[in-house]
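Everything below concerns the one structure shown next.
The complex is shown incomplete by one protein chain, all other protein chains being positioned as in the whole.
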Amino acid sequence: METLSIQTRRRNEFVDITPLVRESLRRSGVTSGISVVYCPHTTAAITINENADPDVVHDMLAYLNRAIPKEQPDFRHGEGNSDSHIKASLVGPSVTLLVEQGALVLGRWQGVYFCEFDGPRSRTVHVQILGK
Amino acid sequence: METLSIQTRRRNEFVDITPLVRESLRRSGVTSGISVVYCPHTTAAITINENADPDVVHDMLAYLNRAIPKEQPDFRHGEGNSDSHIKASLVGPSVTLLVEQGALVLGRWQGVYFCEFDGPRSRTVHVQILGK
Partner (left out) sequence: METLSIQTRRRNEFVDITPLVRESLRRSGVTSGISVVYCPHTTAAITINENADPDVVHDMLAYLNRAIPKEQPDFRHGEGNSDSHIKASLVGPSVTLLVEQGALVLGRWQGVYFCEFDGPRSRTVHVQILGK
């Protein structure tokens, strides 16, 4: 398992970590199997989405911030970041990527994103690679 | 890894791919482990839901189309399918199924669905099976 470091710069932000995940795979020497990218934080997540047009990420953040506002009736959590926890749980704490011929099997437009929902913060991501 | 082909027929549609995933497992000869079903598209996803009553899928699509409308304030992405990208990211790009005694471990009512959010299109799904 490898642990990668990420510095986020805004409260809500998607950081393209595809290059980091590719380098981690290269170091492992695995040519066929899976790579699990895991977020150990409860106010951040991992997802896959288009990395060609940055407007896609803009629009997804716009939707999430509108659908899951920071202040909501009957919220109790004292830290004021319940929205961050909800976004993290819905987007999900990990992605499982496929590996073939020593490379990540990503679709033409796919990138792997670290999703910050309570930044800016110094964050980490774990990568576990299984296969041969 | 195997790649399966799927033809979708509507903009938003769930296609039951459980039989395809079962056949892929059979060909692999693996009897204990996991089967990762992965969608390489950024406007489609994979999920598990009830496959007995088709009304369950109808109701989930009705909810998604209402909760994530095609047109939204401050959307920028020029292709007009930001809703498709958001649905794809929230439903998720893959499912990890368990394998025991040479069979998929699915609950009594569970089926594996390819979720089209920007069809109709010709699509592919990758299946990676790990185990022994």
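Letters are used for the chains, namely A and B, taken in the order the chains are written, and counting of residues starts over at 1 for each.
Operating definition for what follows: a residue touches a chain if its C-beta (ideal position, glycine included) is under 8 Å from a C-beta of that chain, and two chains touch if they have at least 3 such contacts.
Just so you know, these numbers come straight off a predicted model, no measurement behind them.
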Contacts of subunit A with the absent chain, listed as residue ranges: 1, 36, 38-42, 67-68, 72-79, 82, 85-86, 88-90, 92-94, 96, 126, 128, 130
Absent chain, residues of subunit B that touch it: 32-34, 47-50, 53, 55-56, 58-60, 62-63, 66-67, 90-92, 95-100, 105-110, 130-131
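One rule holds in what follows: only the chains that are shown with their structure count from here on.
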For subunit A paired with subunit B, centre-to-centre distance based on mean C-alpha positions, whole Å: 20
